[in-house]
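First comes the structure, then the notes that go with it.
A single protein chain has been omitted from the complex, and every remaining protein chain is retained in its original position.
So, subunit A:
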Amino acid sequence: MILHELMSYELLRVIWWGLLGVLLIGFALTDGFDMGVGALLPFVARTDVERRIAINTVGPVWEGNQVWFILGGGAIFAAWPPLYAVSFSGFYLAMFVILAAFIVRPVAFKYRSKRDDPRWRSSWDWALFASGAVPALLFGVAVGNVIQGVPFHFTDDLHTIYEGAWYMKFIGLLDPFSLLAGLVSLAMLVMHGAAWLTLKAEGPVQIRARAIGSVAALVAVAGYALAGVWLAFGIEGFRIMGDYATGGPSNPLHFEVERTASWLTAYSDRPWIMVAPVMGILGGLLTFLGLRAGREVSTLLVSKMAILGVISSVGLTMFPFIMPSSSDPQSSLTVWNSSSSHLTLFVMLICTAIFMPLILIYTAWVYKVLWGKVTEADVTGNSHSVY
């Protein structure tokens, strides 16, 4: 076990910071349209056949898509254990709500069309709506909180303590900025779901999806721009003070952290990161135009570009911070103090380098097999092997 010394601890940390982004973005690009379709379901599809068309556009792929989320959780656990410990216990009740959504959603997909009873089906349709819309909103809310800093601190033993009463772990998250972030996230995933439905469905489902999706795209762009202005003038940033080691032991208490006037100084330090917000805004506007024009494949691609830009802009702006603490800045989690050990990061990187390309290849193959529209004939004529 000497091989891992070939790569510096610092480099491995930066790579894993990037991979964390890759997983979150992979999740948003794939499971994102599942959630978007769920959130759109009651509005784009009125009759049972229409609903089944919408559901079957994601029917064969949602299971694989959801694994991006599970793998994201696993990778945070393995590569950033303190982040996993702080965020999952700190956002306790919010996590439970997200968890409930992720339990209900698979079941709703799978069980909805297994009985003919209209009440049964409409209950599951609402379950699909809620389990798509609520997590889409809450993921944004969580990001909004992380940007502003989360009230937690570490004890000397590195126990994490979340400040405030228990209900603040839910109610306390819903401040105006975080709600705006939640709105951006929801609008963005609705836009993405609409782009997906435009590609995979036709007729009234597609027409409604395009109409709602183009509004969502504008809301997402406007909300994102507003959040940017808010960040420039209303929200303080964080900075690590003095000399510090980027390859030292992962102990947050070894660092000194202070507040700064704004996160956006990152853009003068590293001007190239401008590319991320530009992609976000441009992607959103192009998705709006694409949905209007009824373009199918290219709309989905620009929608992906928007998501890529928006999510990576958050990470790049905050770097090297991952989860700052508002109540005790010294406890803030950064790339340099909250990773796994040198060896674990290396072992995990080898595994990722082997399996991630395979995953991408076979996932692409599955999407290729399933290429094409889901039509009314597909769901009515073939009701035994579809949802």
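Everything below uses one rule, namely that contacts are C-beta pairs under 8 Å (C-beta built on N, C-alpha and C of every residue); 3 or more make two chains touch, one makes a residue touch a chain; residues count from 1.
Rule of thumb we're sticking to: contacts and distances are computed from a predicted model.
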If you had to name the missing chain as UniProt does, which of "GntR family transcriptional regulator", "Cytochrome bd-I ubiquinol oxidase subunit CydA", "Fe-S cluster assembly protein SufB" or "Putative membrane protein" would it be? "Cytochrome bd-I ubiquinol oxidase subunit CydA"
Looking at the whole complex, which of A:Ile70, A:Ile171, A:Ala261 or A:Met274 touches the chain that is not displayed? A:Ile70
Candidate in contact with the missing chain, chosen from A:Val49, A:Ala78 or A:Leu301: A:Ala78
Among A:Ala100, A:Ile207 or A:Ile273, which residue is in touch with the absent chain? A:Ala100
In the full complex, which bits of subunit A touch the chain not displayed? Write them out. 1, 59-64, 66-67, 69-71, 73-75, 77-79, 81-82, 84-89, 92-93, 95-96, 99-100, 102-107, 109-111, 114-115, 156-162, 166, 169, 249-251, 254, 340-341, 343-344, 347-348, 351-352, 355-356, 359, 362-363, 366, 369-370, 382, 384-386
